[in-house]
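The other protein chains are all here in position, but one chain of the complex has been omitted.
Let's turn to subunit A:
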Amino acid sequence: MTYAYLFKYIIIGDTGVGKSCLLLQFTDKRFQPVHDLTIGVEFGARMVNIDGKQIKLQIWDTAGQESFRSITRSYYRGAAGALLVYDITRRETFNHLTSWLEDARQHSSSNMVIMLIGNKSDLESRRDVKREEGEAFAREHGLIFMETSAKTACNVEEAFINTAKEIYRKIQQGLFDVHNEANGIKIGPQQCISTSVGPSASQRNSSEIGSNSGCC
């Protein structure tokens, strides 16, 4: 499958916030309630369509546990987008956002688009972080913000695709040098060469959607 661009994403945030579940929901459209602790980095990939262009998202799902952090942060380099995830039912995961953000900004390009995600929005009754607090944090730090549920798939597509749209917009505006590998963007090959498209990607190649569908 050919693509116009490849965007490297990283998913970061505290352990247990649902990073791997978000990735699984996005690439496989399924939810796995019990997930092994991520060690190191696990990979996913999927094609999306932005403005008529096929874009391959190469997603690096990093371990959130503190003991792995010094290792995983070395893989932030060269990311075009980051999903910074917290759990709306665990305030401490929200409190740690500043530290994750510092790490991300220190180890990656200044142009990197960061999407702040308040995950587990299906657990409204256990909510510990108000939506407004997430919005305020995102506004203060120049991030995009969404609440998602990897369990119900609410806003999961939107979170990944809106990030891609913002990266694409920056490319159009000339803010990203697509020839600079450090920006996490690659121009696609003209033909398939051992592609690593995620499972069932062929069924989802036209997943252009509107922003903020607002199901959460």
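Everything below uses one rule, namely that contacts are C-beta pairs under 8 Å (C-beta built on N, C-alpha and C of every residue); 3 or more make two chains touch, one makes a residue touch a chain; residues count from 1.
FYI, contacts and distances are computed from a predicted model.
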Handout entry: Among "DNA excision repair protein ERCC-8", "Protein FAM71E1 isoform 1", "37S ribosomal protein MRP2, mitochondrial" or "All trans-polyprenyl-diphosphate synthase PDSS1", the UniProt name of the subunit that does not appear here
Key = "Protein FAM71E1 isoform 1"
Problem - Hidden-chain contact residue, picked from the options A:G64, A:G78, A:G118 or A:G134 - result: A:G78
Fill in the blank from the handout: Even though one chain is not shown, subunit A touches it at residues 1, 6, 36-37, 39-43, 45, 58, 68, 71, 74-75, 77-78, 181, 186, 189, 192-202
